[in-house]
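Here it is: the structure, laid out below.
For this view, one protein chain was removed and the others were kept in their places.
This part shows chain A:
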Amino acid sequence: MESLIGLLLAPPLLGAAVLLLGGRRLDRVGHWIGTALAATSFAVAVVLFADLLGRDAGDRTLTQHLYSWIPVGGFQADIAFRLDQLSMTFVLLITSVGTLIHLYSVGYMEHDERRRRFFGYLNLFLAAMLLLVLADNYLLLYVGWEGVGLASFLLIGFWQHKPSAATAAKKAFVVNRVGDIGLAIAILVMFTTFGTFAFGEVLPAAAEGGATETTMTLIGLMLLLAACGKSAQVPLQSWLGDAMEGPTPVSALIHAATMVTAGVYLIVRSGAIFEAAPDAQTAVIVVGAVTLIFGAIVGCAKDDIKKALAGSTMSQIGYMMLAAGLGPIGFVFAIMHLVTHGFFKAGLFLGAGSVMHGMNDEVDMRRYGGLRRYMPVTFVTFGLGYLAIIGFPYLSGFFSKDEIIYAAFGRGGAQGWILGGVTLLGAGLTAYYMTRIMILTFFGEKRWQPDAAGNEPHPHESPRTMTIPMIVLAVGSVFAGFLFNLNHAFVDWLSPVTGIAEGDSPVSHLTVSIAATTVMLIGVAIAWLQYGRRPVPDHAPTGRWVTRAARRDLLQDDFNHAAFVLPGNYLTRGLVYVDHKLVDGVVNGTAAAFGGLSGRLRRVQNGYARSYAVSMFGGAALLIAVTLLMRAV
């Protein structure tokens, strides 16, 4: 069975190579090749999953050592895979959602003449993401980490003829680079401290206190920085909204369901390190809590359906980060929310893509309205995803989110109350902004208008390749949480890897559920009062300062501009000034001085033999005079 692990990675890698190198002759079948290879990967994943289920809980870690990548003295970097319950969960999520989104893209990208290349990139992403979660050491994880960053860059900028897409891709790449430096530093410190990168050696050593708490805190904070970059958490969140410039399937797969959750994977995988560094753990919680509210506020104000969903993604990943920061109380639930979120958020994005597909790529929700009559399948699947994300009782979001809220209370003491309050507030905001999206898009009067060229959109249901993935994901959104909670199946499955702890919650499970549901209903009610009861203006009202700030992503770009871009500009301008005036001044001055001096000296060379004779006599006289003088002294 071990040898099958490599086979998980091989199909998408092969697909990427074939599709990207194959050239135009593959244009007609390229998309089906890509989809089939993703499905192959999923089939292998299912086989491996069945095999793991057949084993004892303690015996569910498979490893495969492919070859020694860089064996130099004490430095040992291996290409080796580790498949345990945690990576298996990710592999199943990545390959299943990935396959569905490949299928969806067949329809969505139908009119794009570069569809083959698109599928090549998607396959490249799948391969890199699988490498990331299957790696058995941090260095190989880093390879996958960079790979998904590259795929994300290529796919955000897929429509590179649009300057906005090209800029967004660059922005995502640059912001991610900041996080990647964190990961690189963490790995370097890890190697100098423990002399190895392997999970199997670093994590036990960290758990046994193999390093000082300062070192562990440093590693933890650097890992957190990496996670912030990849998962769009405050303060490195600014790229996610712009990343929506990419094709919608990309937003669904990479910027909602899988890649952006890599940060959560990293934190949960490195759980032992964070357990040994309480300060870093607190930082994770703070980042999660801040992003949770930040993303939700942004999501409330955006009129662009994809950007509103992107705000929601940030917010939901904030939940996961918060749970991951809680330690063993929250690890399992962070991953559970990650999986359920993968389903419903991918479904929501695919729904948004389907709406855009039928509306001539209009993204402004104020130009939608009343679409439920025109797109029944999209409406129902989007609606189920909506109910799942707001935590409607007995849908998947309800289980995973309530567990996180309960775990937040389980932190204990004042912190527990604060975190519990924040997560509950987040639940209310989630209900508000999702209801807003729902009402603006599918209810009310139709508000669309002819575009600049005079083409009126004719909303229609999308082709079957697009609706089938939406239906499957909607089914997943409805039942996943329930299945996971059946006999604590998910907790029992994952806890041998991540550990589990009972928090010290001052409130009971039931109270949390009731509170969360109440807050959710309040959020829905407010949104309905604002958008459902009265007609929606087709131009956004100016709004109060907080709305305006939220529309500008809570001034994240203005902040980055003021905090980094301007000082950077001033610094370079200063350096250029110093370079011009001081460095160039010294160099040019020296040259000019020597030039002038030699100009003078040149006049001595006048060609007259007698003048040379004078200098000879003069020189000789000088020498003699000096000699005599020295002797006299």
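Brief remarks follow.
One rule holds in what follows: a residue touches a chain if its C-beta (ideal position, glycine included) is under 8 Å from a C-beta of that chain, and two chains touch if they have at least 3 such contacts; residues count from 1.
Just so it is clear, contacts and distances are computed from a predicted model.
In the listed set "NADH-quinone oxidoreductase subunit K", "ABC transporter ATP-binding protein", "Bifunctional protein PyrR" or "Metal-dependent transcriptional regulator", the entry agreeing with the UniProt name of the missing subunit chain is "NADH-quinone oxidoreductase subunit K". The hidden chain makes contact, of the residues A:Ala453, A:Ala609 or A:Ala632, with A:Ala609.
The set of chain A residues touching the chain not shown comprises 602, 605-610, 613-614, 617.
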